[in-house]
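A protein chain is absent from this complex, but the other protein chains hold their places.
The first chain written gets the first letter, and so on, giving A and B; residue counts start at 1 in each chain.
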Amino acid sequence: MRRPLGGRLRLSSTWLGAAPFLVYTGAFLLLPTVLVAVGAFSGAHGPTLSNLTQLDQPYIVSAFVNSLVLSAVSASVGAVVGAVLAYAVVTGSPDGVMRRLVTALCGVLSQFGGVTLAFAFIATIGTEGFIVIWLRQHGIDFYPNGVWLFSLTGLTLIYTYFQIPLMVIVFMPALDGIRPQWREATETLGGATWHYWRHVAGPLLLPAFLGAWLLLFANAFSAYATAAALLDIGGVIVPLQISRALSSEVGLDQSSLAAALALGMVVVVAVITVGYSWLQRRSARWLPR
Amino acid sequence: MSGLDNRPIGAARGGTRTAAEVRLEELSRQYGSTVALDGLSLTIQAGELVALLGPSGCGKTTALRLVAGLEDADGGRVVVDGRDVTHLPPNRRDTGMVFQAYSLFPHMTARENVAFGLRMRKVGAEERRRRAGEMLELVGLATQADRYAHQLSGGQQQRVALARALAIQPSVLLLDEPLSALDARVRSQLRDEIRRVQREVGITTLFVTHDQEEALAIADRVGVMRAGRLEQMGPPTSIYSQPATPFVAEFVGLTNRLPGMVTGGAVDVRGIRLPLIAPDTPDGPAVALVRPEAVSLAPTAESSNGPLSGTVIAVSFLGAVSRLTVDLGDTQVLVQIPTAEAAAHPGGSRVRIALRQDPVLITRDGGPERR
Partner (left out) sequence: MNRRRRRRLTVFKTGVYVVLGLFFLLPLAAMVEFATRGVGISSPRTLSAFTSIGSDPELVDAITASLELAVITSVAMLALLLPTMIWVRLRLPRMVRPVELVCLTPLTIPAIVLVVGFAPIYRWIEINVSDSILTLAFAYLILVLPYSYRALDAGLSAVDIRTLSEAARSLGAGWGTVMWRVIVPNMSSAVTNACLLCVAVVLGEFTVANLLNFENLQVAISILGTGNASVSIALAVLSLVFVFVFLLVLSFLARSLSRRRRTARA
């Protein structure tokens, strides 16, 4: 790349370095996104808004509501439990076995979703699951009011299984940024543990915590595989609606609906991402990396 | 230099607390198999500034943290103002602490940081604001009250930390190497600031550092520590001119090690007889510890070859003084003289050294290697 053939040529040889990346993401990231956006507005006879108005139908609206509730609940449980676990890990030795083990485990489990996870829970608390059988042998009925595993409730529980590790991974750096001197300074100034959390650590960690919550929310909102494995393809949540539209045999009409649904999802997640980066910036201001 | 009278704290600011005496009695602390403190005992008089000086690992920071309550002692007691605080948690000990770095709360302004301790004591908002303002004025930062930590320089941050520690009017002020993380120039300015504030407020202070220049400049008394024990405790001048042990002599200031022979209460070094700090030292071979400023130079002929003749092999210009390294053949000697004088003895010139008749410390632990 050392060809000083005059100013402009040299400038573009620098840009050549970034070209492969730009070309690739242009083809496989930008293009599909554009196709989704275009698809959302196209109908059998040219551009149309009819796909978007279709989103008004009650079964689709309830799918969105279900998705939002599912995401909010699993994000909240995941955030709180994950924060507690992250705190437990961070207070140990930074090079210790426990920390490395838990971090590696969380790395795997946060990606552990979909089919395998659904099956794992079916194996645990499904109708012939290991815990159900064991309790039955002791005379306890695990499902006195009917089996709830294959419903939104079950799905929410299963989602926490990967939300918690994700929280640990995302939130731990913020906890690492808390300097021990702050705690010691609080103590020498007369503060007790709860003063510390209320006035020092709490406010400092809040932006990171909220940001992580948003990430968990987006994660649950976008998840497809677990739901596909657990529930009918029918589609009580948006991702399942999309897959139904895509694999429908009616053809083009449904693929535009899929695109419209996809666009709806993008809007929700985009709003969340914007909120997340704003919170990230605020948190980075105070907490050293 | 010393002001050991029992001045009321905050006399200049209208407070009426009297300064407290701090006693460390046989403090010991162990981490696993490492002994950090080995029965440390010392007393800090009311209103005094004591510096604990020593290399890393000597236990000085551990001692400080034991006084603050941030660590638990394995044995011994900490007594503040007659009260045994050894088993009290840090938030009940009435101590103020300034850390080496990073201790300001990043999400609060300077004023809010300083007012924090007052908030813990449920002082009202108006009163907090007023007293925080006073404290910031005391350390010269009244105009920066609404800045955040990352907007302040290192020196300014430490001044805010000092104001914060003093705002709660503690009985004891503890400083854990507060200047170590700062640039050299800021360090000496802030050192004087801290001393000024400490004397104005009249608070009993324990200052930990590894920089001997700092300790000598700022303290009423200096305690030199090594391996968990106090080697010597006394005013800076004593520590410097009458070191009790070779470790102190070599840690504080520079030392030349000159082999010689002790006979009859004085030591014979290369033909010169020097008085001893401890005149009852038994006879025998020994190494005399001589300060560079106690050595003087006179020019000598090229051919001269006596035990006091040598060649200047290096000259370090240090501003007002210069340090010359003179090779005497079998050993090297550091000489410190005013720069104007040093001009007469450039590198390569032959010189003859002379030793001033200051009492010296001797050691029996080895040869003439220079530090």
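Definition applied: contacts are C-beta pairs under 8 Å (C-beta built on N, C-alpha and C of every residue); 3 or more make two chains touch, one makes a residue touch a chain.
All figures in this text were calculated on a predicted structure; none of them were measured in a lab.
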The listed residue (A:63, A:79 or A:164) that touches the chain absent from the view is A:164
Absent-chain interface residues of subunit A come out as 1-2, 14-15, 17-18, 20-21, 24-25, 28-29, 31-36, 39, 81, 84-85, 88, 91-92, 98, 100-101, 104-105, 107-109, 111-117, 119-124, 129-131, 161, 164, 193, 215, 218, 221-225, 228-229, 239, 242-243, 246-247, 255, 258-259, 262, 265-266, 269-270, 273, 289
I need the residue numbers on subunit B that touch the omitted chain, in ascending order.
69-72, 89-90
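Going forward, only the chains that are shown with their structure count from here on.
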State, to the nearest whole Å, the distance from the C-alpha centre of subunit A to the C-alpha centre of subunit B.
55
What residues of subunit A sit close enough to touch subunit B in their complex?
179, 181-182, 184-192, 195, 199-200, 203-204, 285-287
Using the touch definition from the top, list the residues of subunit B that touch subunit A in their complex.
68-70, 89-93, 95-97, 99, 101-103, 105-107, 116-117, 119-121, 150, 164-165, 168, 174
